[in-house]
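Below you'll find the structure, written out as structure tokens, and then a few comments.
With one protein chain withheld, the remaining protein chains of the complex are depicted in position.
The first chain written gets the first letter, and so on, giving A and B; residue counts start at 1 in each chain.
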Amino acid sequence: MDGPVEGRVEQEISWLLDRARIRELTARYNRCFDDGDPDGYADTFTEDGVMEVAGGPSTSGRNDLAEMCRKIPWGVMHVTVDATVDVDGDSAKQHVALVVIRRAGRPQDKPQITSTGRYEDDLVRTPDGWRFARRRCTLDGWVEK
Amino acid sequence: MDGPVEGRVEQEISWLLDRARIRELTARYNRCFDDGDPDGYADTFTEDGVMEVAGGPSTSGRNDLAEMCRKIPWGVMHVTVDATVDVDGDSAKQHVALVVIRRAGRPQDKPQITSTGRYEDDLVRTPDGWRFARRRCTLDGWVEK
Partner (left out) sequence: MDGPVEGRVEQEISWLLDRARIRELTARYNRCFDDGDPDGYADTFTEDGVMEVAGGPSTSGRNDLAEMCRKIPWGVMHVTVDATVDVDGDSAKQHVALVVIRRAGRPQDKPQITSTGRYEDDLVRTPDGWRFARRRCTLDGWVEK
């Protein structure tokens, strides 16, 4: 059970599990934010977790993260795609692309993409599962290219 | 092989496999519907499977599902992202976000997002693999917010 071959397979299975759990954590982040669940949103971070928008605001700690989520009016949809996840023991890094869509609130409205960008995430394994220690979001067009 | 640790690992590997199979089933649902394969589309459901649009039509059984698919003209692209999957024995629930895009049929046309929404899916494990027992789709904007 401890030979080099078995050890490598176990490590790869661990990566698969961690990767899937981190992808689902990210899905919950999106859904909680977009459907108005501030506590669920804050719970995707560690107690002192940080959400930083490059060139924009930075928010620290679950209380402030929940408050920030509470203030955003309905209508945002976060889509995250094309992730890579690297795990090192109880730490992980995720790089994932972001598309933000304006949802239609009425039948006559049309949804549209409002921004694109990237997340660079630092995650930690906690007794409750993976949590974001820090998310850094870079949005295209915030600074001239 | 039956100790608590090994049992948990096996359970997590089972979840990984079920999750990946359900994600691929959902991909086939999208592709069959969008590329005009009514029988392939109907086969992603159980024999008596139900597709329900909240506030809209409900379609039951493979024959009617295939017929519904057959009537839709070319031009729809279903994109599903940010899924969470919970498995309980031979049943599963998937929550997944939806973006519907109008595909360009001619070089001068531009694709555009026509709607966003959510699927809440009930799935069952069959001898042929996972199938949708019931999909419930909620589209943004069908009812005023």
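Some notes on this structure:
Basically, contacts are C-beta pairs under 8 Å (C-beta built on N, C-alpha and C of every residue); 3 or more make two chains touch, one makes a residue touch a chain.
As the structure is a prediction and not an experimental result, all values here were calculated from the model.
The chain not displayed touches chain B at residues 13, 16-17, 20, 24, 26-28, 30-31, 74-75, 77-81, 101, 103-107, 109-113. For chain A, the residues in touch with the chain missing from this view are 9, 12-13, 15-16, 19, 81-85, 95, 97, 99, 112-116, 140-142, 144-145.
Note that in this section only the chains that are shown with their structure count from here on.
Centre-to-centre, using mean CA coordinates, chain A is 23 Å away from chain B.
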